[in-house]
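First the structure, in the form of structure tokens, and then the observations on it.
All protein chains but one are shown at their positions in the complex.
A, B and C are the chain letters, set down in written order, and residue numbers restart from 1 in every chain.
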Amino acid sequence: MTTNSATLAPELAVSEWFNTLKPLTLREHIGRPVLLHTFQLLCPGCVSASLPQVQRIEHVFAGTDLQVIGLHTVFEHHAAMTPVTLKAFLHEYRIRHPGGVDLADGKSDIPVTMRRFALRGTPSSVLIGRDGSIFHTSFGVEEDMALGARVAMALAAPLRTPTATDASADDGPACSEDHCAIPPTRAA
Amino acid sequence: MTTNSATLAPELAVSEWFNTLKPLTLREHIGRPVLLHTFQLLCPGCVSASLPQVQRIEHVFAGTDLQVIGLHTVFEHHAAMTPVTLKAFLHEYRIRHPGGVDLADGKSDIPVTMRRFALRGTPSSVLIGRDGSIFHTSFGVEEDMALGARVAMALAAPLRTPTATDASADDGPACSEDHCAIPPTRAA
Amino acid sequence: MTTNSATLAPELAVSEWFNTLKPLTLREHIGRPVLLHTFQLLCPGCVSASLPQVQRIEHVFAGTDLQVIGLHTVFEHHAAMTPVTLKAFLHEYRIRHPGGVDLADGKSDIPVTMRRFALRGTPSSVLIGRDGSIFHTSFGVEEDMALGARVAMALAAPLRTPTATDASADDGPACSEDHCAIPPTRAA
Partner (left out) sequence: MTTNSATLAPELAVSEWFNTLKPLTLREHIGRPVLLHTFQLLCPGCVSASLPQVQRIEHVFAGTDLQVIGLHTVFEHHAAMTPVTLKAFLHEYRIRHPGGVDLADGKSDIPVTMRRFALRGTPSSVLIGRDGSIFHTSFGVEEDMALGARVAMALAAPLRTPTATDASADDGPACSEDHCAIPPTRAA
């Protein structure tokens, strides 16, 4: 398979993994579509809307080769959302797909993967195509029907030649009532 | 376009049309996917679930060439669900897509198109592919995500060679609480 | 029991009853609270919200002496909402409490009881206290919690001395998206 490495999605930077025996990389998933779901455990919109939606995605697309990966991207209340709390959260909410803690490198309140993908807050989802490039990025929660259609398109899509514009994030909902957008003063 | 007429979806039989200046046929839509949504105005599951879902489909797939067609398939309470009542119903529920009244030919309580497609009750949906053959038939209400994915697949699908088995209806939910399945004694 | 007849709620005027062996009057219910729920079968807000809410009221207050009475107050689409259609509607939606068709006297598009209570559209609810006077009138749908509290207060309330101002309707939601408010030009 030939891919244009200049336009591949950025790689994950994870400090701790859950629900998987070994660390995952996006590179090793080239050939399969990946849904990367980023969240914080104290983000109301993540808990009430995007995490249940991800579980519906897992149910509807169970027979396909879609890979779902969670990523805990803490950019606020760092002392309140530790890996210990995350582990109990994943247990109580019965979240079974592989997930990681986005790497905090001390250079910013915003963790590394979140900066690499230029995500604006939580919940954000990045759908990565079979060719390893970004198919779609969203901030906030899409309608189930639109998301189901988009995932089906990623599953059906022939290998594309990735282009530079693929990596740009679109303008999703502002999610203002959840206080989960990155404040402008902290943005990478 | 070459199609195998033996395996095309059956044609509609309609006694009265709404929201369209001229009668529609499935034949003339070959080349476009069609979602045929069948309902009764006194079917609780249709009013609360499948009709709002059809409106979400119209919204999400507004930019595509999907054609939505409604069909009022009265198989019970015939005196209660006349075209006069249907017209007011469509007005109050703001249903704008083309729709027809399934032809009652006096040979059965079940109208003609409903018999041709061997539908089991309301709501039922028939997704017809670009080649004019039946892509999927469902009885009851699917999850939005699964339906969004299915419509996306019908939109993306290359022309298939229709086969005889395509026309068979699948086993959807029983919808028993809505009293809308055709009673065995009346089934065509 | 002494009541001040000048301030009693107006009496019902009904042309046909359902779910009861004999006609009902508000007078004969003095001593019990009555919830009078007015609706139209083609009113979307009635079907999706107020009728299910009335069924929750019947469930929660099943052990009390609250009497629920439905009233089909047709003020538009008269040919579409006949008693034949209403009867099938009540059957399919499993509405079991006593209900009547508000009397159309030919003097107005608005039926008689609706005019007597000065109701503004559908759904409207009139809660009548043990003393036979109007406890509360609402247009549109209240929150379950507020309505549950109000019914509990009517059940708990000692007999009041009705006053003239009790009969005034309050300002509920406008229900504009359902097209169910009485048009100003037809108002009684």
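Please note the rule applied: contacts are C-beta pairs under 8 Å (C-beta built on N, C-alpha and C of every residue); 3 or more make two chains touch, one makes a residue touch a chain.
Not measured: the values here are computed from a predicted model.
Note on the chain not shown: across the whole complex it touches A, C.
Touch with the chain that is not drawn comes from one residue among A:R27, A:K87 or A:K107, which is A:K87. Remark: the omitted chain is touched by one listed residue; of A:L8, A:I30 or A:C43 this is A:C43. Among C:F61, C:F75, C:Y93 or C:F117, only C:F61 touches the chain that is left out of the view. Residues of subunit A in touch with the missing chain: 42-44, 47-48, 77, 79-81, 84-85, 87-89, 91-93, 178-179. Touching the omitted chain from subunit C are residues 56-57, 60-61, 143-153, 156.
Definition applied: only the chains that are shown with their structure count from here on.
Each chain gets a centre from its C-alpha atoms; the one nearest the centre of all protein C-alpha atoms is B.
Per-chain Cα centroids separate subunit A from subunit B by 37 Å.
Separating the centre of subunit A from that of subunit C, both taken as means of CA atoms, is a distance of 51 Å. Counting partners per residue, subunit B has no residue that reaches two or more other chains.
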